[in-house]
Each structure stands twice: as structure tokens, then as C-alpha cells.
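What you see is the complex with one protein chain gone and the rest in place.
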Amino acid sequence: MTRPALTRKDFVSDQDVRWCPGCGDYSVLANIQRVMPELGVARENIVFVSGIGCASRFPYYMNTYGFHTIHGRAPSFASGIKASNPDLSVWVVTGDGDGLSIGGNHLLHTIRRNFDLQILLFNNRIYGLTKGQYSPTSEVGLKTKSTPSGSIDHPVDPISFAIGAGATFVARTIDVDAGHLQETMRRAHEHKGTAFIEILQNCPVFNDATWGELQDKKTRAANALVLAQGEPLVFGGPGERKGIHLQGGHPSIIDLASDDDPVAKGVVVHDEATRTAAYPFALASLARPDFPLPIGVLRAIEKDCYEDMLQEQIDSAVAQRGAGELEALLHSGDTWQVEP
Amino acid sequence: MTRPALTRKDFVSDQDVRWCPGCGDYSVLANIQRVMPELGVARENIVFVSGIGCASRFPYYMNTYGFHTIHGRAPSFASGIKASNPDLSVWVVTGDGDGLSIGGNHLLHTIRRNFDLQILLFNNRIYGLTKGQYSPTSEVGLKTKSTPSGSIDHPVDPISFAIGAGATFVARTIDVDAGHLQETMRRAHEHKGTAFIEILQNCPVFNDATWGELQDKKTRAANALVLAQGEPLVFGGPGERKGIHLQGGHPSIIDLASDDDPVAKGVVVHDEATRTAAYPFALASLARPDFPLPIGVLRAIEKDCYEDMLQEQIDSAVAQRGAGELEALLHSGDTWQVEP
Amino acid sequence: MSSTEGAVGSALDVKGSPRELDRVAIRFAGDSGDGMQLTGTQFTESTALAGNDLSTFPDFPAEIRAPAGTLAGVSGFQIHFSSRDIHTPADQPDLLIAFNPAALKANIDDVRPSGMVIVNSDSFSKKALARAGYEENPLPALRERFALVEVPITNLNRAALRGLSMGARDIDRSKNFFALGILYWLYNRPMESTERWLKSKFSGEILEANLRTLRAGHAYGETTELFPISYTVAPAKIEAGTYRNITGNTALAWGVIAAGVQLERPVFFGAYPITPASDVLHELARHRHFGLKTFQAEDEMAAVSAAIGASFAGDLGVTASSGPGIVLKQEALGLAVMVELPLVLIDVQRAGPSTGSPTKTEQGDLLLALFGRHSASPMPVLAAATPADCFHTMIEAAQIAVRYMTPVFVLSDSYLANSAEPWKIPELDRLPRMPRQPVAQSDLGDFQPYSRNLETLARPWAIPGTPGLEHRIGGLTKADVSGNVVYDPENHAKMVQLRTEKVARIAQDLPPVEIEGAPEAETLIVGWGGTRGAITAAIEAAAEAGNAVAYVHLRHLNPLPPDLGEVLSRYRNILVPELNSGQLAMLLRAEYLVNARSYTKVDGQPFKVGELADAIAKTIGAEET
Partner (left out) sequence: MSSTEGAVGSALDVKGSPRELDRVAIRFAGDSGDGMQLTGTQFTESTALAGNDLSTFPDFPAEIRAPAGTLAGVSGFQIHFSSRDIHTPADQPDLLIAFNPAALKANIDDVRPSGMVIVNSDSFSKKALARAGYEENPLPALRERFALVEVPITNLNRAALRGLSMGARDIDRSKNFFALGILYWLYNRPMESTERWLKSKFSGEILEANLRTLRAGHAYGETTELFPISYTVAPAKIEAGTYRNITGNTALAWGVIAAGVQLERPVFFGAYPITPASDVLHELARHRHFGLKTFQAEDEMAAVSAAIGASFAGDLGVTASSGPGIVLKQEALGLAVMVELPLVLIDVQRAGPSTGSPTKTEQGDLLLALFGRHSASPMPVLAAATPADCFHTMIEAAQIAVRYMTPVFVLSDSYLANSAEPWKIPELDRLPRMPRQPVAQSDLGDFQPYSRNLETLARPWAIPGTPGLEHRIGGLTKADVSGNVVYDPENHAKMVQLRTEKVARIAQDLPPVEIEGAPEAETLIVGWGGTRGAITAAIEAAAEAGNAVAYVHLRHLNPLPPDLGEVLSRYRNILVPELNSGQLAMLLRAEYLVNARSYTKVDGQPFKVGELADAIAKTIGAEET
């Protein structure tokens, strides 16, 4: 059946959006509603699944199927949905607290099983919904309601965590960078397997400007290492040109003259699909202030998906043993007759 | 007070050890009981904390303080113990199921907080205590009670996971390699911060020889990359000599002649304490069959411990505000008198 | 603040002496952004200083930021103050001040018939009305039913702050202080506490602006014809002493600190944030100078596990959460029962099930506290009755935990957590104390981790670091005395029985049941937890209406007071009001085979005094016919 092409409006639900004025979540919502029609998936085949948190209210605003579950478990609900019906396009929305604090374990295992899901982690480095406690991604020293004298937890980097979990697709994007965010969503959708995306998101109310230099167009170029497949790792603010060098597993920055050939100078060429995870790990280890923060797709490789392997086992079992017969099952093994 | 020096026997409890004949846990227990006296810690200041599993029965056999807790939560109990009394030497014993399946989240967060603990993960790539289901470290295709047609979960590598979590000390050792295991325990004890150690352990009953080439002395040299600080990454079975080269984040193996200077040939020199995690990540990414498995200390760096920072906050609070006075607290803020 | 006093003084000249009232209930209502909670708290402080008895109730929007001006975004704060003692924030406010149409719509139906309603008339634009879901302007119609006062608060505030260099938005932010000024005049409240607070919080232009508009509001009340008269409420005759306001969550936090001091153990508090329990963590985190360790864990399992670990190592372990988080802690609590370590678990109940309505109140977790663990896993359960009672309940719970070596369940609720009441600050040496067993000392004989104190059946608290007491504990069935792992049936049965008996013995420390109201009546009301204020007020109201009843309010839900059965047996009807589907009633029926009837409500709101009084009247009536 051919149906009229969808537009952004088709993905807007009838619920009023309830985030604070200026919340980064608005921009993410708007851009995802914009990309959706381009993906060519019928609305009824799309499911948004979330945990608990400000970001996790996302499904209510998408005019698709949606499930606002419980704190930290969204990846598990999504796994069940995908296993049940692999034809669905399943999107998980989570936060730095929902996904990495209470939900860290499910994120780890869902990622390694490589279900074909898109997992969007809105990282505002704070607990928004519960009104401002530090999160596992908050920097040491952050003063919050629960840490009036400053946080003493060393933060975890979602990207390193995801690669450590064996993720087949890992990307980082920014709430306010509409073009890049939309492109990243497209890539995530195209990827077969778990696509993990960290979205740097601003919480103007409880952790304003936590990603300041990256959100601000003026300072972004100097602080972001924007990745492009096959391109050298070059970055730099106005008037500067720098590249990333990787020797013996040790990253360093080299200054480039405007006419230098970066590769000749030893700048690494970006490859999303290296055999080992050594390279994406090296990228993930680039942390500010010493290094620019990689933005874009750090890793994209092919690996079997859980739901496909499960279906294969079912199919081959049917092929070998025939479709299951209840009657036969009940009579399998030793039975005996009692005559009347 | 001076007390008689301790011997191995002082650390043997009065409970009979209940593991299957031939279980790798026996060797680990024996070697840890051997190292303990050398650490110079009084028995009453040592606490072994475990979750649930065969390995987790460990505390019952150590004549120290011990707490056999619940499945997956041992690191959290240990965190509370250490925060309560930083003078205790706290050892966590867990398994690949206990620590990485149900307990993955606590492992992640305990590691990143860098409590000064030793965490020993007994990795037999199987659930032993529940009689043989596959675990998060089991290889794809493993046939077990719960996967008669073969496991379809891509395994997680404990070492990559730990580094991804920001671990300050990460090592891998082998149940039957007494010398290396003892040395690794010593290093773990000396390290200030969370020392994470993966112990390759054999479960002869449900997953025999899962680490075959590494446990067997004959094949170990060819399959293990034994790490030594400041030494080049060289390995090789009888009559072969090979080294690890790392270029632009891509590891590769180079063959060496017996008289080659490995470093000159581009073999990487091992450094436990690189500034970024790129190098240990690269090591962690070396996986068999393509590469030898790194054995030894992959990473050892210094970072503040949670319990120390907590104590500092307490001390400076006392310094600034004086020791807390209940009377003063109850009368703080607005109060008023009601006259008789 | 001579200026203010001057103002009040002259108010009297202009408008004649204020009218004396014996009780007033006011509700502030506005958008989440309008600072209603702050305004309410300031009015509360000032009223407390004026010596009234009072009770407050904040009503936040759920844990979400709703679009400005919508019903979902309305935030409210009610204060009830009186010259006699009162027990609730009152069912119906006598005065509502509404900062926008949504606030009006959400609250108007609660206002006492012909009560006073003040609105910010500047906020009643077509757009705002629409956003609140009003087809037409409701004000004309309201004039019939209420004493409606329309004040252009926004513009008056702007006028008052003219000349300041602040931005328009910042200026508008101060408008709640203009309104507060009006109310201070209207009820002749002192402004000092608010002015003092402003000076402690702000400086420069913001301070200047807030002070100015506060005073301008006061002067406006005084001079405009809109308010023909002002009111006073005489100080209440309350027991002499030093008083403060306190909310349930602050009282819990301070109770934790006090327990540590009293028991001479360091406190370890492990928690994972959750509404409405988070504030206990927030408050405790501010008091590191008590040597207090707060630990924000990655989840509830880690929080309670760390707390149990700390108890094992000699700290007083405490953890707090609400509904969903409590459920997640149950497995670890079962271990604490098995290893018999002291621990206090605080459950600030909220309206469920599931995520439910996180900012609303309910008493839904009593049976969860008793039966939420697998197998026979008995825990003592205590419930706090009022905001200030949270302090005492917490201390008693900690004492029981250490005396009997057991985890203890403390029930509070969202209503207690956020309501405030004046509290006579106790003298510390007057706080009740239980004898507690000393921590086990190093001994060279053979130490038995599961040997028991004959009086309490408590096992020794043997703390790592003590030479000679090295021992192993865990969740597997323990052998009596030695604590070794064994599986023989007799021992299994004996240990189950010992743990049950130990908790039952706590009853030996409980005072006789106190019967309030009219002990000789034929009807007994049995309550527990945060409904105490409402029930007490309802019983007084019922008594005035000639329906005297007896009243027992339970703090101890497990074990129940030993003489409770005998007390219940004296009454012909027993009514059990609860904000759940009848959980205590079920326990009483099962335990004592008495026909305890339930009066329940599960809508996220506290009981209204009126509905309870009616229920009481009906019960008595029911019996007569």
C-alpha cells in the first residue's frame, strides 16, 4: 500500500511538551521529528522507549508507539520489544543518570548483545528531573544539592564505556547542532546493531553551560574534533590548524601550517571500522582540556545482532525438527498405557 | 604491640573447603593464603567481601573478617566498609556472573570512584554455582544448559570494561600460575585505589579448559603476552620471537630475529602509567586468536580515592565550622521564644 | 525596621483597629516560576515569630516543568495559623491569592464560600486565560461567590522598582514580594524575618528591589481602599520554650544526626535520589562537620548495600528512598535480617503504584514494609505521626536497630516530608534512651558470632579491626551460635524462630497504648503515620458535634503494642482511617479477629478534616441504627 509521504507534523503528538524553557531537549526533539519522515519507516513501526528522567519523557511527544518505563531499564524493555518483533524500529531515550547510573548494567549488556536499536543518551551531566543532583558524568568538584561541598566521584565517559562494552556503533553529537544531530540520527538508523549516541545536552536550570565551549559556535572549532570517515583528524579555532598524532598508543597534538599535508605530518586518518577497538579507544581517550572532544561517529562495524541469531536458531530448529507439535511434546520420552 | 609474624596457616579458617575436585579456585585460595602474611597487615584489619557464586564462597575459607553478601552487590558492601573504616584492607571476590552479569553496574561505579579496594574477578566464563549456564564472558556458540543450541551473546572483556570505567589499576593473571598470581596480589595490595584483577580460572565441571592454552605451561608462551614495566611487548612459543607494534592506533605483530633489538624494530615498550588510557585500551583490544592475551599489570596510575576525598571534606568542614554540635544544629535558623 | 512599624502604626489610624480572628488559612498559588513556595515559607516564618500555632502544606506540580501558565504548572502553598492549637493546614483556605488564571482555576473550588480571593489582574490576558483553559474571563462570575480583590500586582511592582537598572524580567521576578507585603499588612505580621532573610541571601540591586517592593506592597495594602480592614490573630497559648519550624524531611535528617550522637557511632547515609526522599540526603550532605558520611550511590541496591557494609564495619548505616526504590532495597534488607546488623531504612511514601504521582502523598507501603521480602524476614516497623515526630521516630528506630541488632523500617510520607509545624526544640538530655548492648570487645576465648543477649536475643556487634573477633557472616542459613553454614532442618527452623522472636521482644520496650479523645466512648478510631493531624482535628470536630470517640494512634506497627488487643476488645466499633486500601485494618482483623472497619482514600491527597468527621459521625450512626 502506498501512503502519503510523512512530514514532521506527523510525528508530533497531542501532548504539551513539558521541559523548562531553554532546555536542550527541545532542540533534540525538534530535530528527531524532522529526520523521522526521511527514514521511510511507517509511524506504526516506530517505538520510542525510555526510562525515567526529563529526557525520558520524550516518547510522550512522539506520535509513534511509545513506552515510558521505569528508571534505568529502558534498554531491557527495548530488547524484549525488538526480540518480539524485529521489524520495528526501536529507539531508546535515556539520560546520564537513567542510562549510566541505575541503568549502567542494562546498557552494558544490551550494547554487547548488539540488538538492532538506537540508544540516545542525553548527557546533561546532572539529574534534572529530581531537581539537581550530580550524575555519573558530572565533573569532580561539581556543587549540587547532594554535593554542597563538591562531588568526589570521578566521572565515567559514556563513549569509553560503550566501546569497552563492545559497541558496534558509537557516536557523539550536540543538542544544538541541528545538522550534525540529524545526520547522526540517520547514520544510527542505517546501522544494523546497537547504535549508541551520546548527545551533549544543556540543562539551563541545574547545570547550565556544562558543555559551553562545544555548544557555542564561536568556541566549538577549537574544542571539538569533528570526525569524518577517511579524513585526517584535524581541528582548530580561527587561525589555528592542528592534528592528532598517535604513536605507540600515545596521542599527541601537532601544529600544522596552513599548507601542510596533515597525513604527511603524521596526522591520523579517521577510520570508523578498524579491526580492533584500539583506535576508537584512543579517540575516546581524548579528553578536554588537553585534547579536543571527538564529535561524530567514532566507530561503526558489522556484527551479528541478537535478534537475528535468535531467529536463525528458531528457523534451523524448525528445519531440523519440524514446527513444534504440542501433542508430540507431551508424549515425548517414556510413556505407558493404562488399559481400561 | 609486636605480635608473632603470621604464616599461611593463620589465614586458613576452620571450614572445610567446598569446591569440586580440580577447581581453579583451590589454587587461587592457596596462593592468596600464602601472600597474606607478606603484606604485613594484621588479620583483624583484613576483610574479604563476596557476592554469590562458587568463587564467592572464598571468605568462608579465610581466617579474617568476611562477608558473603548477595548476588552482584559485593563492591557496594565493600565501598561502605571502606568508607566506614579506611584502615581496613578490603578484598572483593566475585565471578564473571556475579561481577559482570548482575553486578556489572556496581563494578563500574565502584571502579570509577576508585575506593582503595582489591577486586578479584574469577573468570571461568560460566555460571558454576547454578550448575552451568553461560556467562557474559562465555564465547559465542558455547553450548550450556541454558543455551543448548549455543550462546548468541557477544562476550564482554572484563579488562576493556574496567579501563572503560576509568580503573586506576588493571591486571590479568592465571589461577595456576602461582608466582604470577602472588606477585599480582602484592601489586594490587600496594596500589592505592581500586585494583581490578581478572583471574583466568578453570571450571573443570562445567567449562573445562576454557583457558586451555594459557593454563597449560607448554602453550602459554605462544599465547600470552606477559607484561613487564619498561620492557618491550615481546612474546613467542619455543623457537619464535614476536613483538607488538602500534601505529596510528592499529596494533600488529612483527616477527623478530633472535638478535633483533625489539625497540629498534618498532616494538612498543610497556608503560603502566601512560597519561591517557589510549595505550592500555590498545593492549586490552588484543584478543585471541589474532593476538596473544596480555597477562600482568596493564595499567597502574594514581588518582584520588573516594574515601580520602570524603575524609578531607569532613576534616575541612570541621576545620571551618568546628565539630558538629547537636544543640547548635537544632537552634540554627529562625527560632522564637514562647514565654511561660 | 522602623519604617514598617511606622506603616503598621499608621494603618491603624487610617482604617481603624484590625479585627481579631482566632484562625486563618491562606493559600498562595501561582506558576512554578512565581516563587510560591518561597513566599509561603516567608509568611510562615513571620507567623511563627508572631507566636501563632500553625501548619503548612506545599502542593508542587509533579516532577516536571510544565509550560508556564498551564494547570499542570501550578504551584501552591497553604498556611493555617491560629491563636489555639491546630493540627492541619485546613481543608479550605479563607483567602486565596492567585498569580495567574491557571492558579485561580486550579484552586478556586477549595476556597471557603464567600472567602477572600486576591488575583493579579495584570495576568488575566486572553492568552493567559486560554492557556489555563478558560473560555471567558471567570472574574465577573466569581464576584458573586467571593470577596474578590483585583490587584495589578505586576504593574504595581514595576512602578515600585522604577529607576532600578535591572532587566524587566528580573524586576517581574520580585512581584511575589509585593504580594507578600500586602498580606503582611492584611494580617499584621512582622516583616523583620523576611527582611533579615533577604539581606542574608541577596545584595545590591536585587536586595534593594525585593525590600522596596515588599514595603511598597505593605504600604499599598495600607493605603488602598481595596482592603477596608486588616486582621490580627493573637498568639497561641503554647507551652513555654524555644520553638522553630520544621518539615518532616528536615526532622528525619536531624534525627539521623542525633541518633549518631546519642549512640556514639559514626553515621553512614547511603541513598539514591528520589522524590520525596531526596531532601533527607540534601540536608545531611550539608553537615559533614558531624563526621557524617553521605554517599550518593548509583542505585538503591548499592545505597542500601553500602549502608549495610558500613554497619558491618561499625557505623550506624542509614538509607532512605520512596516506593520504587524501597522495593529495590528489599533483597539487601533480607540479608541484613539474616546477618542481624543494625540499619535504619527510611521510606518517605508517595502515591503509586509504579512511578505514579511522585509528588503526591499516600500510606501505601505498610504491608510492603512487613511482607516485601521473600520468606520469613521480620523487620520492626515504626511510623512518624507529624513533621516534628519524624525526629523522635528516627532516633527510636536507631536505638532499636542497635539494641536488637536488626534493620528497622521507618515510614514517613510525602505530606509529612514537606509540611512544616512549629516544634518546641527538645532538651537533648531529656530525649528518651534505650539501654543498648556495647560493641563486642576483643577477647581471646573463642568468639561466637551468633551467640545471643538473653534479654534481647541480639547477637554481638563484632567490628572488623577488633583482634580476636575475626568471623564470617553471610546470607546462607546460619548455624545457631557458631554462625557456620549448615542445612539441617532443626537448625533452620530454630533460626527462623529466633529471628521472629527477637523482633517480637521489642514489644517489651513499648509503652502502654495511649487512648486519646473520649476513652469511655463506644467507638475507637485507630490511626497510624502522617494522618495524625487530620484525625486529631476530626475527632475534636466530631466531639464538638456531639460524636465523641476514643482514639489510638500507632507509632509501632511491628511489633504491635502488647496491650493493643485488650484495648481493641473494649470497643464496639473500630474505624481505621488510612490513605491506602485498608492495610492496618487488615493487620488488626487478622491479628485480633476484631471487626475493624476501614475508612480509606487513595487519591494522592491528605485527609480533609471534614470528610473524616463525617466518617466518624456515620460510624456512630451506623451503630445506633
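The first chain written gets the first letter, and so on, giving A, B and C; residue counts start at 1 in each chain.
Operating definition for what follows: a residue touches a chain if its C-beta (ideal position, glycine included) is under 8 Å from a C-beta of that chain, and two chains touch if they have at least 3 such contacts.
Everything numeric here is computed off the predicted structure, so don't read it as measured data.
Shown chains touched by the undisplayed chain in the intact complex: A, B, C.
Considering the whole complex, the residue from A:Ala42, A:Ala209 or A:Val269 that touches the absent chain is A:Ala42. Interface note: of B:Ser146, B:Gln229 or B:Ser332, the residue touching the hidden chain in the full complex is B:Ser146. Residue C:Gly474 is the one among C:Gly217, C:Gly474 or C:Pro577 that touches the chain missing from this view. Counting the whole complex, the residues of chain B in touch with the unshown chain are 16-21, 23, 52, 54, 57, 70-72, 101-102, 104, 127, 129-131, 133-134, 136, 145-149, 153, 205.
Residues 61-62, 72, 322-324, 326-328, 330-331, 334-335, 337-339, 349, 351-357, 360, 362, 364-365, 367-368, 370-377, 474-477, 487, 489-490, 492-493, 496, 499-500, 580-581, 586-587, 589-591, 593, 595, 601-605 of chain C touch the missing chain (whole complex, contact as defined above). By the touch definition given at the top, chain A reaches the unshown chain through residues 13, 15, 42-45, 47, 49, 52, 59-60, 62-70, 73, 76-81, 83-85, 87-88, 105-106, 108-109, 310, 313-314, 317-318, 320-324, 326-327, 329-331, 333-340.
Here, only the chains that are shown with their structure count from here on.
Remark: chain A and chain C have CA centroids separated by 40 Å (rounded to whole angstrom).
Once the centre of each chain is set as its mean CA position, chain A and chain B turn out to be 29 Å apart. Averaging C-alpha coordinates per chain places the centre of chain B 45 Å away from that of chain C. Chain B has residues 105, 108-109, 310, 313, 317 in contact with two or more other chains. Residues of chain C found to touch two or more other chains are 288, 298-299.
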